[in-house]
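Remarks on the structure that follows.
Shown here: the complex without one of its protein chains, the others still in place.
On to chain A.
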Amino acid sequence: MSVGEAVVRIEGRDKVTGAARYAGDIPVAGFAYGWVVQSTIARGRVSSVDDGEALARPGVLAVLHHGNAPRLGEADDATLLVLQDPRVPHLGWPVALVVATTAEEAREAAATLRIEYQVESHDAAFRAEHPRMYVPDHINPTYETETVKGDVDGALATAEVVVDATYTTPAQHNNPMEPHAAVAEWHDGRLTVHDSSQGAYAVKQALTRLFSLQPDAVRVVSEHVGGGFGNKGTARPHVVLAALGAAAVDRPVRVVLTRPQLYALTGYRTPIVQRVRLGAHRDGRLVALDHLASSQTSKVLEFTEQTALISRSMYASGALRTRHRVVALDVPTPRWMRAPGESPGSFALESAIDELAIACGVDPVELRIANEPESEPASGLPFSSRNLVACLREGARRFGWSGRDPRPALRRDGRWWRGTGVAAATYPARSNPSSASVTAEDDGRFTVRVTAADIGTGARTALTQVAADALQVPMSEVTVLIADSDFGPASVAGGSSGTASWSWAVVAACRDLLAQGAAAGTTAQANTGKAVAARPDLARHAYGAHFVEVAVDPHTGEVRVPRMLGAFAVGRIVNPLTARSQLIGGMTMGLSIALLEESTMDTRFGDFVNHDLANYHVAANADIQSIEAVFVDDPDDQLNPVGVKGLGEIGIVGATAALANAVWHATGVRHRDLPIRPDRVLNATYAV
């Protein structure tokens, strides 16, 4: 058996020697460099583009803008319809592409462009009380906007204990280490693209429509991807610009976004205001849960983060209501960022649960266990498996939770005030339709092809383990080729669905090949579309519990995190080495958004002002101390053939709340606004 073994990444040697090639590394012969020029206004129209000086400069091949760029066809995603009309919907919208033989020439020529605008007044100021806040038709991706069960207002009015609190989370940017890059090449009407993408097939589909091509005329490859965390989940404007540029100059064009360009062009997590109201008996058992989330979207594309989704599945409550509101502003389009919905939603819900535990005088671990539901609270569906209690118990045991004095602000250690906190986590266990093929080679080896993406998850390795077991051979006899749209449709590496979805197709193809006899030269193909659709309706979720220790210096406002421990029920663990890394990585990003991350909108200009890594702070090595992730047994035969739940996102869910709950325990001050910045700690502490 290979599944369950701790296996060093198959591509590991390439990554530590620099041989691994990312989209911006691909040496396509004769390519030119595209430089993206962004709007400097938040709303209006481009009235003129004077490219005379740019075109006269050495090396410049073309300046594309709305007046001369090749026409695009249709798009599901209007953020991809670049250089098609003079409309400017937000600051940073692409208004030109300069193509030159070197990057230096392209960049300097871009600086000489004279672009005039007709400026219109804009509104980039998000607030929950915005008069244009509305109820969207659905929330991301296709969930209901609202759910109501029972009489929430009535139950709250008569509840023995009520928590009513508002929580805010700021805009956050994914900031994968690899900025988005693509190199596009046209040959005999066929388009080949190397793109930094979490889903080569989804990008191929988008390009096929945009350029009105036959499906077999587009190929997208993403050999290695330098992280994404959601903002490479579907095609982004850079890949369209590369293809437009290549069409215009009749040679391959590479477009690499700069770090600041990512902030307006590739997505971010919307700022969110959440009001959570809990009604409970004095012993902490819930009678009402009301969760209202307000967020922003752009005027290009409606995206509503599914922030209150978590409250539909987490705790038993006779009355339960979840609602979403959104307002369209003149701002860049928010998209997925690691655990969209559950990350901010868990900050509010799991903070509120902590506040309820304090109000009731009940241990917060026990209060959560007391509110375990028998079926999914909002839908009534049975759970395929639910091991949250095991996560809470195992995490508490390993962390040393028992005997904790619940009173706040008691533990002084020199200049540090210490405290501990807990929060629960959940994330949907999704499996999406995918296809895969496996070929028995003449030399006795096997080659698997699946349009998976390995954005750092270890997918390449996990799928090799899965395929080896399905073929009943050692891993060394299997080669898994991924991230090439020619291999057929497959799930995106998103929503923690990748390994669950791809492994299903790989197992199906391998079993079919064995059933056919696996004669050399034969290939078996599988598509799981029907099998995925045929699954019974069940509530399928992964679970986790975070335990965090903080040290707070009330005189500087500094918060340090000596210890984080997460216990997770995430189905079958294919590769414990890389699975642990993913969970720890999620927890690390959770610490980062709890304490550091905040994209600040300057509403006067509609611009995220801190648009680089010096000003948008992500956790550095010195911010992280001890982080450990452990697994609890979580068998579940209602998922997919391997029993995989996916674990790319659950590590971040609940991490911020556990940390904020620990800061309360350390200082007696409740932080309902992220990030927990030093100034907020200082002001709150001195206000006490």
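The rule is simple: contacts are C-beta pairs under 8 Å (C-beta built on N, C-alpha and C of every residue); 3 or more make two chains touch, one makes a residue touch a chain; residues count from 1.
The working rule: contacts and distances are computed from a predicted model.
Note on the omitted subunit: UniProt lists it as "2Fe-2S ferredoxin-type domain-containing protein", one of the names in "2Fe-2S ferredoxin-type domain-containing protein", "Nitrate/sulfonate/bicarbonate ABC transporter ATPase", "Monovalent cation/H+ antiporter subunit A" or "Acyl carrier protein". One of A:108, A:305 or A:469 touches the chain omitted from the figure, and that residue is A:108.
Considering the full assembly, A:589 is the residue among A:438, A:466, A:589 or A:663 that touches the omitted chain. Although one chain is not drawn, the whole complex shows that of A:119, A:316, A:359 or A:613 it is A:613 that touches it.
Remark: the omitted chain is touched by one listed residue; of A:258, A:447 or A:600 this is A:258.
Although one chain is not drawn, its touching partners on chain A can still be listed: residues 8-9, 11-22, 24-25, 27, 102-105, 108, 175-179, 224-227, 229, 256, 258-259, 455-458, 577-578, 580-582, 584-589, 592, 612-614, 618-627.
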